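Showing chain A:
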Amino acid sequence: MNELIAVMVILPIASALFLNFLHEKDRTIKILAIVTAFVLPVLALIAPFGTHYFGGYVPLAQNMTIGQDLPALITNTQLFQFHPGIVYIFNSAQQLLIFVLCLIAFLAIFTSLNETKRPSGVYAFLMFMGTASISAILLSDDIFNLFVFFEIAALAQVGIIVASGIKNNYETALKYTLLGNIAGPLLLLGIALLLGLTGNVNITDIIYSLKHGLVNPYSPAILMALGLITFGWMYASGLPPFHTIKSAVYSKALPHGAALLQAFSVFSMVAIGIILLRMFSYIPFTKTAIIGISLLAMVLGITMAIVQTDFKRMLGFLAVGELGYIGIGLGLGTAFGITAGLFQAVNEAIITAFLFIGFGTVLYKTRTADTRKLGGMMFVNPRLALLVLLAGFAMAGVPPLNAFQSKLMLIQASLQSGLPELGIIMILLSIVTFMTFMKAFYTIYMRPKPADLKILDNKIPRSTIISMVVFLIICVILGLFPQLATNSLQTLAAGLV
Partner candidate 1 sequence: MIEYVLMITTVLGAIIALMQRDLLKAAILTGIPGISIAFLFQFLLAPDVALTQAIVGSAIVPVFFALAVLRTRREEETE
Partner candidate 2 sequence: MSFYDVIIKRIREIQEKAEEEEPVTNVTASAMLTAELTLIASLLIAVVMIRLIHPILMIIMIIVIFIIALMAMPIMPKLRQEQNDSFNNMIFYVIMALGIIIALFYWGNLNV
């Protein structure tokens, strides 16, 4: 019994509802939102590891008061071991992932409260709701609970796009919801097939049934379920063919919103990817499919990023492209490879949030995202330019920063698994990523300022700069001491092989 695990999901939902309740009381909302957002990552750090059974429904085998008088019909079968209620599992890997997610949420909320003029309204509500649902997806050991929070997360993301007020955001929001309403029911159909075959929605129990021959592990319905869950996974994380809509979604949100949205995609990709590996790693085709989809995501995302003229769209495509690295780590299927993929996920979430907020300052100063109309921003604020440049270095994998460590691990893992081609493609695409970033950086910051570019006189809020510095510090710390992250990820990765 561990109540703090449930609090990690309940607290953001409760604070989201409460903030909505306090409409128009700007000062109170500001303080309350920052305090709750600050508590969330701390909570992830202090909560003890363990399992939380919702409503106290432990398996019958552990429940001595009910368990002892039951007939042999139940005690001699697996019913005695199965989990009757929703179960949340919290271990070192979940701790790190939720800590990073909540930290990004905290910095995004912190930035947004100072950049938007009116803190009251639905924006903070949606951010908290999204954070809660992604935390639940990471924690949940119950596949239907995962589906429910998958839908809530999709609605929260739509809300964040609608609340941004950028031109054409409603169109993108409608496209995203329509596609989500195809992917969501089909994911549910996949879950239903698993439920129909094994009679269970608890992932541990489904794995037990598959591994111990209670059901035929190669039955067509299982393969169909695997395909459908993979499809839902592609929607949640924005892998092809959803890469166009996902990058449009990032570009139609405000910079802090986009930072949080890409963290949502990264972590739901990790969570559902881990579940796919846990359940179906005995089917060899699963890993091949994950590697194939990831390769497609990398190549399409990064090549599309180069040819964009809108820098937010470019960042969106880069974020999709970087997802491919995580997928390759997961798809290699070795403990080292999965650790590398999860580490890359942590790094990517941080770096892309850093980049979105960093380039967001350009938007804040000039109100345009078109690289053809921008230039000369270096002289407006050289220190900010330096921070953005460092973020770009981090993304490309320049040594003292964190992505270097994870990309190096990924390349080593691909060599160890006997697939050096993947390593070569990863190096190639890293170089192209860096080139893409430098192209944008050059046109925005270093090129002489176009005559018709108006730079607004509003000062960049201090909270934005603080957030960027915090991101930079994390990048450096993880770059110098990668063991901090990999040690906590290793147990999970070793359990998946």
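Quick note on the criterion: a contact is a pair of C-beta atoms (placed from the backbone, for glycine too) under 8 Å apart; a residue touches a chain by one contact, two chains touch by 3 or more; residues count from 1.
On the choice of candidates, all candidates are chains of the complex that A comes from, given by their letters.
Quantities reported herein were computed from a predicted structural model and do not represent experimental measurements.
Within this complex, chain A touches only one of the listed candidates (1 or 2), namely 2. Here chain A touches candidate 2 in the complex through residues 172, 175, 178-179, 182-183, 186, 218, 220, 223-224, 226-228, 230-231, 234, 240-245, 248, 283, 285, 289, 295, 298-300, 302-304, 306-307, 309, 419, 421-422, 424-425, 428-429, 432, 435, 439, 443, going by the rule given at the top.
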